[in-house]
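The next block holds one structure in the form of structure tokens; read it before the comments.
Excluded from the complex is one protein chain; the other protein chains are retained at their positions.
Chain lettering (A and B) follows the sequence in which the chains are written, and residue indices restart at 1 in each chain.
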Amino acid sequence: MPSNATQGDGHFVADVEETPVGAVDSFDESSKVRTTWSDAWESMRSRPMFWISAVLILFVVIVAAFPQLFSQTDPARGCLLPDSNGAPEAGHPFGFTRQGCDVYARVIFGARASLTVGLLATILVTVVGTVLGAIAGYYGGWFDSILSRVGDIFFAIPTVLGAIVLMSVLPTRDPLTVALVLSLFAWPQIARIMRGAVLSAKNADYVQASTALGVSRLQILIRHVVPNAINPVIVVATTSLGTLIVAEATLSFLGIGLPTSIMSWGNDIGQARTSVQTAPMVLFYPAAALSVTVLSFLLMGDVVRDALDPKARARR
Amino acid sequence: MRINRKAASVFAVIGAGALALTGCTSGGEGGEGGSGGDSAIISTNGNEPQNPLIPTNTTEVGGGKIVTSIFAGLVSYTAEGEIENEVAESIESEDSQNWTVTLEDGWEFTDGTPVTASSFVDAWNWGANPVNAQGAAYFFDNIEGYTPAPTEEGAELPDAPEMSGLVVEDDLTFTVALTAPEADWPLRLGYSAYSPLPEVAFEDMEAFGENPVGNGPYMLDGEGAWEHDVAIDLVTNPDYDGVRKPVNDGLRIVFYATQDAAYADVQGGNLDVLDAVPDSAFETYEDEFGDRAVNQPAAIFQGVNIPQYLEHWTGEEGKLRRAAISMAINRDEVTEIIFQGTRTPATDFTSPVIDGYSDDLEGAEVLEYNPDEAKRLWAEADAIAPYGDTVFDISYNADGGHQAWVDATTQSIANTLGINAQGKAYPTFAEALGDRENQALTGATRAGWQADYPSLYNFLAPNYLTGAGSNYEGYSSEEFDSLIREGSTAPTVEEATELYQQAQEVLLEDLPTIPLWYSNVNGVSAETVDNVVFGWDSVPLYHQITKG
Partner (left out) sequence: MLWYVGRRLLQLIPVFFGATFLIYFMVFSLPGDPIAALFGDRPPSQAVILALREQYHLDEPFIVQYLYYVGGILTGDLGTTYSGRPVGDLLASAFPITFRLAMLALAFEAVAGILVGLIAGLRKGKLFDASALVVSLLLISVPTFVLGFVFQYVFAIQLGWFRTTVGPGAPLQDLILPALVLASVSFAYIVRLTRGSVSDNVSADFVRTATAKGLSRPRVVRVHILRNSMIPVITFLGVDIGSLMVGAIVTEGIFNINGVGGTVYKAVQLGEGPTVVSFVAVMVIVYMLANLLVDLLYAVLDPRIRYAK
């Protein structure tokens, strides 16, 4: 371990107190402690993009929580086959699905399940992946070996197989269980990304410096390594939100996802497949809702990334 | 024959299985449908056969269309499902029980050995013998001396003696004694399980199945003609001189895991004939292909079974509720909108392509959409025992492309009866079948049947006889059973048909299955070929197709 910050090259280094430099380093002890995290918040608040994406996310969350506010039509009832793939008309601004249901109402009411699956799975994957990946990358050794190999095995399990077996064991099929199944097979990806980023970040100068200063390994990991390695994880996590919502559609289609009685964008996207050629708008609306949601989280991810990155902050 | 698992429309999204590359042919040109070439090889879609090509072990569609092309049986089917003699010169009986089969002279297998009475008798005995564990063994179970396989788990499979009912009289004659009279027995004989086998087959059946030697209109294009999971190449058999004499030079059957890919290949000019249009093209294929598109009824029946063991579905209450459900389904709307007219609403339990099909059975009005009557019957049943808010579900295997019609059907039921009805997907066919076999269903289940041979009996007996093989939902009716027995032993086909129709009238009362619709055969062909006619069994009559 190169702990040569003070005695390293044999140069004489004066005590800080004995040099005028000390004045530069003096600080106001009464001021609030500024951590990377509180700095980030300060920086985010000042960016319009933060507020735009926050409002978008809030909107999607409100739609998911209170769909009745946005649509008076109960999408589960009163679908009439003669309306199949029908064009928009008064009271039905987006037209009708192949089963003759109101597309607008289904998009509004589908938000809850899709967002629950997407967010829950993303959070699970990110937390598990980040923690395990960080520990593996930072401490290395046998933990890294075991974790990486377990990840390899998990990755190699065909999702179809795992999902069928798991779903037949689980008593219910709801957004929660679907999110669980999806996360189970997606965490190794984030873990690998985090591990790689940590491997590279842990050798940075400031980490070496902190080590030399006697900061504990765990504290270094949390204070310095993770914030500097988290960027790719945020990118992948926000992108995964979208792919996980789409993956739910695949599971539903295989008969191992949400039952058809639970509305979701994924379900609707999957069912719109057969009429892509003749009624593309039926596919368009749920896909657009999905895009807007993913967009808002991608933008938010961008802002958070920038805020966490001292270099990017310094630039502005 | 398996039904609906072959309907790979679901794979359009998920895709899967034995996917095919239009692989290398020995001739080179063969596979490229659109590109012409000197040889008139017809390329068409198929599936990797499930088993080696042994006639008595080929019970699914993929292998079936190959076996039928390379073997010639006693009779073959016309497009309308009538039989005409192929190898047989005559099949005669005085009492419908003891049959005398005379073969035409001069038939040969492609290895040069003659087709004799023994070729049939040996093949049938081998196929029926439990020790050989053939999938189609039960086709011989009505022949005198048939030995059924043991039913207990782990039992040794007996090497049964030859069936006493099969006797070779001379090179070209054999007699068949059935256990009971059966007027339309010859109707079965066009099914591939009844094909003859050459002597070489019995030396090593497994190897024979890889490179079968037949007597049919086509033969394998040399060693390695069957490229697994990719395609099989057949060329015309120059010595064939039967009723199916090909007017083309051969067949290249390309294996597809998804109908969408096969359809795209016809559009792209890589495939000549397609016998299954994917549901994503239902709306457009007739516009696109004009008179090169085919949409005609086929021998496929589809329905919904409500188990006899479920609460609310037994006795008088069950009868009322089944009728209510049946009348709550708007079959016309579902077939028109979801299936775009590729299904025909059902009026009986068989199929319009079968002789004896009827659209005016007594009681058939229960198959018509009648919301008021449905509500009335449902209320009547509720008076016996209130249904409450129990969910009515229709289960299906998610890998079979059933979701759209199940959703539309449950929606129709829910809208009419005001109950909570929904689909229930099983991830695999095995799981869905398991719950049917173990009588563990929570509601109704989709059910389907594709005929092996064109007869009413084949639609009715296996599904609704007490304890029959595919009667998973436990239906049992003495009246129905005795009518079927009488029908199968009736001296003439006309009398049999009459009895089978009466039996169906019993079914209309009890509705062990709620008939929904008949599946049509939907095919298209490229401009490179002409005279594409589909048989009663949904397979094109390949030998008639011309090219170039």
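Just so we're on the same page, contacts are C-beta pairs under 8 Å (C-beta built on N, C-alpha and C of every residue); 3 or more make two chains touch, one makes a residue touch a chain.
This structure is a prediction, so every number in the text was calculated from the model and none was measured.
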Among B:G434, B:G474 or B:G548, the residue in touch with the chain that has been omitted: B:G434
Selected residue (touches chain absent from view) among A:M44, A:A64, A:V225 or A:L290: A:L290
Given B:A447, B:L483 or B:I514, the one touching the chain that is not displayed: B:A447
Sites on subunit A contacted by the missing partner chain, in the whole complex: 145, 148-149, 152-153, 155-162, 164-165, 168-169, 188-189, 192-193, 195-197, 199-200, 203, 231-232, 234-236, 238-239, 242-243, 246, 249-250, 269-270, 273, 276-277, 283, 287-288, 290-291, 294-295, 298, 302, 305, 309, 311-312, 314-315
Interface residues of subunit B (partner: the chain not displayed): 1-5, 11-25, 31, 48-52, 59-60, 130-138, 148-151, 153-155, 157, 206, 228-230, 256-258, 260-262, 264-265, 267-268, 270, 280, 399, 428-434, 437, 447-449, 462, 469-470
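Methods note: only the chains that are shown with their structure count from here on.
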Chain centre separation (subunit A, subunit B; CA means) in Å: 49
Residues of subunit A that touch subunit B when the two form their complex: 77-82, 84, 98-100, 163-164, 167-168, 250, 253-256, 259-261, 270-271, 273-278
Residues of subunit B touching subunit A in the complex: 10, 12-14, 279-284, 330, 333-334, 337-338, 397-399, 403-404, 407-408, 411-412, 414-415, 422-428, 431
